[in-house]
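Here the complex is missing one protein chain, while the rest keep their positions.
On to subunit A.
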Amino acid sequence: MAPPAQSQRTQSPSQPSGKGEVSDLKTQLRQLAGSRAPGVDDSKRELFKKVISYMTIGIDVSSVFGEMVMCSVTPDIVLKKMCYLYVGNYAKVNPDLALLTINFLQRDCKDQDPMIRGLALRSLCSLRVANLVEYLVGPLGLGLKDSNSYVRTVAVIGVLKLYHISASTCIDEEFPLTLKHLMLNDPEAQVVANCLTALQEIWSAEASNSEDASREREALISKPVIYYFLNRMRVFSEWAQCIVLELVGKYVPSDNNEIFDIMNLLEDRLQHANGAVVLATIKVFLHLTLSMNDVHQQVYERIKAPLLTLVSSGSPEQSYAVLSHLHLLVMRAPFIFASDYKHFYCQYNEPSYVKKLKLEMLTAVANESNTYEIVTELCEYAANVDIPIARESIRAVGKIALQQYDVNAIVDRLLQFLEMEKDYVTAEALVLVKDLLRKYPQWSHDCIAVVGGISSNNVQEPKAKAALIWMLGEYSQEMHDAPYILESLIENWDDEHSAEVRLHLLTAVMKCFFKRAPETQKALGAALSAGLADFHQDVHDRALFYYRLLQYNASVAESVVNPPKQAVSVFADTQSSEIKDRIFDEFNSLSVVYQKPSYMFTDKEHRGPFEFSDELGNLSIGAEAAENVAPALMVEANDKDLLLSTSEEEEIKGPAYNGSAYSAPLYDASSPSVSSLSTQSELAISNPISAGKCFSIYLCH
């Protein structure tokens, strides 16, 4: 617990320097230890508080361990709790001292008061000392059988703690089996929920080296267990519901009726005020209906309103988490959200991480009918005082233009940006115009007229400068003073810090040379000699390459530098569709917020207790996972490539219902099911409405 944080110690003047105070405490505690004077507990409380406050701010108070333990022989529960907290914190680093505590903890585990039994058991299991494991087994076993549900709740998590200290002891003592029994029989919901969490963690960890464990893990998502949980949904706390819903998401129903039963049963969870419950429910819905296109689409329609409500209620942080998920759905099925575009307008005081997501969504949902309004709105942001957002907005306008809707109007707007006389607006607009010309060469005439009016002195950002230079080279025929602008840029070669710009300059002057040789010859010579002397390897190499090419054969050189060009129809996507599907599979997890599948940011052992879909059914995906990294890296590499540099999002034609990627595990009726449960009544969802009716109810949403 205690963070070492050296700097914190110096930051706060009120904090003690350490040693002297700690030894003072030690003496005072020792005096109180044996005392039975009235009011002694109050003085103890004050001292304990001091110890814990030192601990919090990072002062090592492990030296008072003995005194703390001596003082904790008391019926005062507040004192006990503070002592447990202290012990839990220092036991791991002081295993010898921890032994001192075993005695009183074990005694407390048999106390009359269930509160004390539970607390002591929790602390006992939190010691995290391997050689004390033998002392845990007895109290744990008793705790699991305790008549009080609080003690059982604590004991179940205790088993999990034991597993992490000594997996073999936990398995040998057959604690998991006890948990399984409790999970299916305990009357207390939190005990049941804790059993489920503990078993998921234990069996997932064991699955790799034990077939039994992996069978047990599969049994958790067998029909009887799933129905057992579904039918008791309401008794669980909202947090436990999240765990259960996560589990249900892994279950593969045998037919459509089952799917509709489950969905109708969970339907009201979408009205829950807790966003985590709603998102977990949505995940179940999305995954259940993957193979049913029309119902899947209905689910999108159904979840729209609750998601939007969650986005606009709660703290900005909660709303961001939900918005990230909405973003994912919008990107998958933009057409479903096309009429909701106004919800993605940015608000005045939103943090930029929210605005960025919204801009991407606005870009995605743009279509024939709403493009005009969206672009008008985006242009408002472009004049905004928030410069990063202004830039993003201009990029968004460009992306929409590249999506082909109403290009006419958009080109006009972009050209207006160029005339706005704000350096960053001009810079962003230049880059966009360049991309636009690569896709729609037919616009060159209008664009070039405006671009020609921009003084290169006003463009400082490398990306924008490179774009301008590219256009100068590409359209040197149409732009009257192109050779002279290039010439003046080359004169300032040494002042140009960006290698990217210098590379573009070389290529542009070559292109220009083949179109207007007499005017460019001098500049080309200057560029090549400057390039050859350049300290940057790539610039040097390119200059040398051009030089030799020209020496070898000028017409070959021309065909290399100025080949006939084809308009780019689709710009490379930044993410492969496999990666996107993978993120969708991991709905309601960090993958969605980071926009990366989990294997990119977590190590295998930490992918979470829920992550066992991998080996179960989606082996194909698992195998692809490694390969997926390659294309992603390749796109990045391409980015650096000369001119082929845009990484525009591919237009998403519709939700990628990639059936094959979701090959579901087959429900194996013969797999070990929970025998104690397979009564018929448990195997049906207690829903008064008949299956057929449910279907229609669901459909009418």
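Here is the rule we go by: a residue touches a chain if its C-beta (ideal position, glycine included) is under 8 Å from a C-beta of that chain, and two chains touch if they have at least 3 such contacts; residues count from 1.
By definition in this document, contacts and distances are computed from a predicted model.
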* If you had to name the missing chain as UniProt does, which of "Probable ribosome biogenesis protein RLP24", "Alkyl transferase", "MHD domain-containing protein" or "ER membrane protein complex subunit 10" would it be? => "MHD domain-containing protein"
* Touch with the omitted chain, as defined above, among A:78, A:130 or A:449 -> A:78
* Identified contact with the non-displayed chain, of A:345, A:440 or A:545 -> A:345
* Structure fact -> The one residue from A:309, A:367, A:562 or A:577 touching the chain left out of view is A:309
* Selected residue (touches chain absent from view) among A:278, A:431 or A:528 -> A:278
* To do: In the full complex, which bits of subunit A touch the chain not displayed? Write them out.
  => 1-5, 7-8, 11-12, 48-49, 52-53, 56-58, 77-78, 81-82, 85, 89, 92, 115, 122, 126, 128, 150, 153-154, 157, 160-161, 190, 194, 197, 237-239, 242, 246, 271-276, 278-280, 305-306, 308-310, 312-318, 320-322, 324-325, 339-340, 342-343, 345, 347-353, 377, 380, 383, 385, 387-388, 420-422, 586, 588-594, 598, 601-603, 606-609, 611
